[in-house]
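For reference, the structure I am asking about is given below.
Of the protein chains in this complex, one is absent; all others appear in place.
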Amino acid sequence: MSIIRLQAAVALIGRFPALAGIDLEVGEGEVVLVQGPNGAGKSTLLRLCAGLMRLESGEGTVLGHDLATERPSIRRSVGLLGHDTALYDDLTVRENLDFWARASRVDEAAVTPAMERLGVADRLHDVPVALLSAGQRRRVALAAVVVRRPRLWLLDEPHAGLDPSGRDLVDQLVVDAAAAGATVLLSSHEVDRTLELATRRITVAGGTITGDVTDAR
Amino acid sequence: MLADIRLVAAKDLRIEWRSRVTLSQVVPFALLVLVLFGFALDANRPVLDAATSGLYWVTVLFVGVMSVQRATAIETTDGARRALLLAGVEPAAVFLGKAVAVALQLLFVEVVLVGGVIVLFDASIESLPLLTATCLVASVGIAAAGTLLGALVAGVRARETVLPILLLPVLAPVLIGATRAFDDALGTVAVDGWAWLGLLAGFGAINTVLGALAYGVLLEET
Amino acid sequence: MQEINHTGSRTTRLLGAAVIVGLVALVLLGWFVAPEDDDQQDAVRMIFVHVPSAIWTYIAFVTTAIGSVMWLVRRSVWWDTVAAAAAEIGVLFCGLTLFTGSVWGRPTWNTYWDWGDVRLVTTLILFLMMIGYLSVRSLGGPESATATRAAIVGVMAAAILPIVNRSVEWWENNTLHQKSSLTDGNLEDMTLFTLVVGLIVWGLFFWWAILHRFRIAWLEREIRSSDLDRALVERRAEGEPGASPLEERV
Partner (left out) sequence: MTHVGYLLVGWGTTFAVGLVYTATLLRRGRRLTARVPADRRRWMTAEDT
């Protein structure tokens, strides 16, 4: 069953074709690395798959839901880590994660293990997010994705702003997620690091897919 | 849906409680405005008595604009609005949740202001039920219109100045209606306060429905 | 198609001519032919300017409300542009209505502003709301976001207008202010005829203005979109050589 299926998908920012005809099929359990220069459309591709953007033309389905008409249900079943971490500064780490867990209709019991997983449980859990460093904020944002246990992970430069131990943590998360049967689509500028992780590498340029290599791992 | 409304309202109120803006800034500001009205009109007792409910509700309107700006600021930081969409919370629930939080904060300030009006302008309450009903219904109207317009200008450069321009004319019926209802409740003018309350309820209902419908469209635009 | 460098067209030229002819007729009729009023004498002649402005103000705002709904429901760019064009003309007419209303009020009710006139006060609140609408239009940001924001303000203004009118009506009655009966009174046929001419002339002008204003709004949209295009193409071009890890939006 294909998790993501896009046929000639076009998405616009204003009138600019950020995605100018994307054909892509991603199966269950794949870990797809999306590479490409700035402005190529990596972030847009991830946001399109998350159901956050209007499909200008072409068609597509994500997790079996139609991209044109069932975007709310797509949004409910994906985990997107974008550039902004979507956290409430005045609330503590735990309060933030509790809120996002309940909003995503996920049992709050999943919050503590997720916090431990991302190393923000012990000292930080009752610290207001405002006081955290950028790296710590990203860990909390990642924890929010872990808590949802989504079937499709969409990570936009997950390694950005993380220290080395944090980057290893991200790699481990991706491996575990794939092992658990989830599908991962991640964009990254760190070419070498994420290579071994990915089962497949696609390059995006000028809003279209210019390369699609499936590693024989 | 109801759980989501409670969830969002609780979140907003907890953030508000954590930063104490209402308590430490909005309430003192409201009382200060009353005091200033007092200075301006006190020498002329009859005018002050007649104008009490009008001054009260002008002050509440200003407080309303401030609370709405606070509530909107909470969501604009760091892409929270998009995350709410992603979490799959019903947009109408987000709207109602935030409106409830704003309404409760407004009610709190209104209670304090009633005390202020009694002490500073020595008003006397003739009909407590009408007074409380007016506060409740007017707060719903202000919160509903405010939350929608707040979300509308969220993320825009000049939102601090645009919001009052948008919100205050829209709230004109609330100012007229609530003032008249208070005139009856405080016994300053022989007028049928309960009829005015009906008008306020109409205003509140229209804006609540409109807000619940339009909020989703706004969130989609981010 | 020969090179056109303005927003005019055959229809607008036709309309323009009709407006000019109509205005001349209106001045003649309004000032000299129509009879004066028993108690107001000639002050009543203000009616030929005030009433058409008021009526076409409300027609303009209804157009904006319809355009707003059509944008929200069907995302029709054409209707969104109509809404924007009608709003600006509506605000202009509204201002004229309020101005002529208060100038007329001076000799008749000896006050410049008559809180007792329900229509005047309601129109004032509408005027303020539509100024809010225009300020939302100029907020910038992506085209569709601006259109949606403005559309919501348009719908909101239309939705609460009945409440505004009722609240002003009740409020004004309670002060037992003498209600102005001028426009509801029985009008001699000549006055009525001139009034109708006034309505027609205002209508022609509204039509003429909205055609031009629509095209201007359309051209502005073109320019804003192509600016955005160039910026994003620039960003993409700048991104081509080495991949710099700067925060990437596209």
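The first chain written gets the first letter, and so on, giving A, B and C; residue counts start at 1 in each chain.
Here, a residue touches a chain if its C-beta (ideal position, glycine included) is under 8 Å from a C-beta of that chain, and two chains touch if they have at least 3 such contacts.
Note that the structure is predicted; figures quoted are calculated from it, not measured.
Peer 1: Going by the stated contact criterion, tell me the shown chains that border the hidden chain.
Peer 2: Looking at the complete complex, the unshown chain comes into contact with C.
Peer 1: Identify the residue among C:Ser53, C:Ser68, C:Thr122 or C:Thr194 that touches the chain left out of the display.
Peer 2: Answer from the full complex: C:Ser53 touches the omitted chain.
Peer 1: With the full complex in mind, choose from C:Trp104, C:Tyr133 or C:Trp171 the residue touching the hidden chain.
Peer 2: Here the residue in touch with the unshown chain is C:Trp104.
Peer 1: Which of these, C:Ala43, C:Ala159 or C:Leu199, touches the one chain of the complex that we don't see?
Peer 2: Answer from the full complex: C:Ala43 touches the omitted chain.
Peer 1: Counting contacts across the full complex, list the positions on chain C that touch the omitted chain.
Peer 2: 3-8, 23, 27, 30-31, 36, 41-43, 45-46, 49-50, 53, 74, 76-79, 92, 95-96, 99-100, 103-104, 106-107, 205, 209, 212-216, 218-220, 222-223, 226
As a working rule, only the chains that are shown with their structure count from here on.
Peer 1: Taking touching chains as linked, do they make an open path (line), a single closed cycle (ring), a hub with spokes (star), an all-linked set (complete), or other?
Peer 2: complete
Peer 1: Out of every possible chain pairing, name the one holding the most C-beta contact pairs.
Peer 2: Here the largest contact count links B-C.
Peer 1: Report the inter-chain centroid distance for chain A and chain B in whole angstrom, where each centroid is the mean of the CA atoms.
Peer 2: 39
Peer 1: Roughly how many whole angstrom separate the Cα centroids of chain B and chain C?
Peer 2: Centres of chain B and chain C (C-alpha means) sit 30 Å apart.
Peer 1: Could you tell me the distance, in whole angstrom, between the mean C-alpha positions of chain A and chain C?
Peer 2: Each chain reduced to its C-alpha mean, chain A and chain C end up 47 Å apart.
Peer 1: Which chain A residues sit where two or more other chains touch them?
Peer 2: 83
Peer 1: So which bits of chain C are touching at least two other chains?
Peer 2: Only 142 qualify.
Peer 1: For the complex, give me every residue of chain A touching chain B.
Peer 2: 50, 52, 72-73, 75-76, 78, 80, 82-91, 95, 99-100, 102-105, 128
Peer 1: Within their complex, state which residues of chain B touch chain A.
Peer 2: Chain B reaches chain A through residues 3-4, 7, 11, 14-15, 18-19, 74, 77-80, 82-89.
Peer 1: Could you pull out which chain C residues touch chain B in their complex?
Peer 2: Those in contact with chain B are residues 72, 125, 128-129, 131-132, 135-136, 139-142, 144-145, 148-149, 152-153, 155-157, 159-160, 163-164, 166-168, 170-171, 174.
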